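All protein chains but one are shown at their positions in the complex.
Entry: subunit A
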Amino acid sequence: MIKILKSGFYTSVQDQGRLGFAQYGVPSSGVMDQYASKFANQLLGNAKDAAVLEMTMIGAELQFLTATRIAIAGADMGATINGKAVAMFKSIKIHKNDILSFRQAKDGFRTYVAVRGGILAPQVLGSRSMLKGLTDDFKLNTGEQLHIENELTLKSAKYARLKFNGSYLQTKTLDVFKGPEFEKLTPSQVDELLQSDYQVSKFNSRMAYQLQPLIQNDLKPILTGPVLPGTVQFTPLGQLVVLMRDCQTTGGYPRVLQLTEKAIHILSQKTTADDLMFRLVAF
């Protein structure tokens, strides 16, 4: 068991998300930064879809009531165990009653804690990812306890030797494909869209990131159509809205760009006022 001593700013259980339920209007959810979370799971020999803790901006304080192994990846939140600094990006032994604490994120916005065997939060529609309106709660609360595998019952895993490539945490460039409505933009709108410097607005969440400034446009709404995480919508007011993991399955705004998988990881590590630009890439 893990006891949440402090929940931090926004800590939730996430896995690879709900697959196959989009036709019922269910968002995919799952970890925002799949690169960091997969890396942490790999270090422990966990399954790719093992559930992890996703911490946002200010990390949590956790007490382990069971001995286990953990790995931390993503933004640096100054992790300590019983007050002593601890390394990220490696498999760490945890003793019973150890207290793992985090502070504010540096060089990024989201940090992942993987635990041997994964976090055993309840499954809803095949996923442990927390989502408002679908799971009992959408984030963890102080005092709550989470089930984990008992270390003694787990077979020993091969602890992978891997190198975390953290350069994406500093990247400001989001690689994008043309979206379905890209062709409806005029050449000057294309130039403005691709050559502007953007900042993340204060409206950024697991559902979407809004960018500023506004870009004037005269695109008409479309007949409501499918969208995915990474879809960049262009509203009549000129707002660019980048959909993220908890986004709806359909939308009516023109879809002008689509982030690459890697660009979604990059954006997941950005917060209010961070600088961004787009770079158009081909398939």
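Observations on the model:
One rule holds in what follows: a residue touches a chain if its C-beta (ideal position, glycine included) is under 8 Å from a C-beta of that chain, and two chains touch if they have at least 3 such contacts; residues count from 1.
Here, contacts and distances are computed from a predicted model.
For the chain that is left out, the UniProt protein name among "Biopolymer transporter ExbD", "Inhibitor of KinA", "Oligopeptide transport system ATP-binding protein" or "Pyruvate dehydrogenase E1 component beta subunit" is "Inhibitor of KinA". Annotation: of A:86, A:125 or A:219, A:125 touches the absent chain (contact as defined above).
The residue from A:19, A:87 or A:162 that touches the chain not shown here is A:19. Touching the omitted chain from subunit A are residues 19-28, 124-125, 133-134, 177, 180, 222-226, 228, 230, 248-250, 258-261, 283.
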